[in-house]
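The other protein chains are all here in position, but one chain of the complex has been omitted.
Right after this comes chain A.
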Amino acid sequence: MESKRVETVSARVDAAAAVSSTDSVEDELELSAVRHRPEGLEQLEAQTRFSRKELQILYRGFKNECPSGVVNEDTFKDIYAQFFPQGDASTYAHFLFNAFDTDHNGSVSFEDFVMGLSILLRGTVQEKLIWAFNLYDINKDGYITKEEMLDIMKAIYDMMGKCTYPVLKEETPRQHVEVFFQKMDKNKDGVVTIDEFIDCCQNDENIMRSMHLFENVL
């Protein structure tokens, strides 16, 4: 009797799992129905370098835009696109999303969001450079290839849009990538490793200065 009940229950669970995994629309509904609650304020305070008040302000803004507590990629792209009305920010937003979504589960929770921001705004220069390297390394294999860099560069130039001065041309991103590789790729092996990247950036005054640009954003 009991085994039968267990069987039916397990069958029902399997059926539910099967249904939920196949239909992507249902996945979306599930995501929106999920009410994600972030970890406690103390824990986040310990894990990030934000003060309590700053975390409160961040969370209020986050929750206002995403009442369900998580951001999925489409919402992320929409939000980011609003800051760049003249161009197409969706590709770059995609890369950004992957950089923020550290556990690669397809959604950015408040913890992911705040951890990323903590590095970007309050981290050491080393941490920021590692974060930037992570952003450029699309497949996360530890090397930035020319193709990856080209993708990133095209995404950045896409954000500029069509109406620019001087007029954007097809090979501008490629040229920019060439310049970047000439600077960064010390041993000329066609890829940039993290050490080459960090070394080169630390030797460049402009880059060093710009790393401190957004420190008092919050």
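Note that contacts are C-beta pairs under 8 Å (C-beta built on N, C-alpha and C of every residue); 3 or more make two chains touch, one makes a residue touch a chain; residues count from 1.
Operating definition for what follows: contacts and distances are computed from a predicted model.
Enquirer: Identify the UniProt protein name of the omitted chain, choosing among "DNA repair protein REV1", "V-type proton ATPase subunit", "A-type voltage-gated potassium channel KCND1" or "COMM domain-containing protein 6".
Expert: The chain we cannot see is, by its UniProt record, "A-type voltage-gated potassium channel KCND1".
Enquirer: Using the definition of touch stated at the top, determine which of A:65, A:103 or A:147 touches the missing chain.
Expert: Here the residue in touch with the unshown chain is A:65.
Enquirer: With the missing chain put back, which residues of chain A would touch it? List them for me.
Expert: 53, 57-58, 60-62, 64-65, 79-80, 82-86, 96, 99, 113, 116-117, 120-121, 128-129, 131-132, 135-136, 149, 152-153, 156-157, 159-169, 172, 176, 179-180, 184, 197, 201, 205-207, 209-211, 213-214, 216-218
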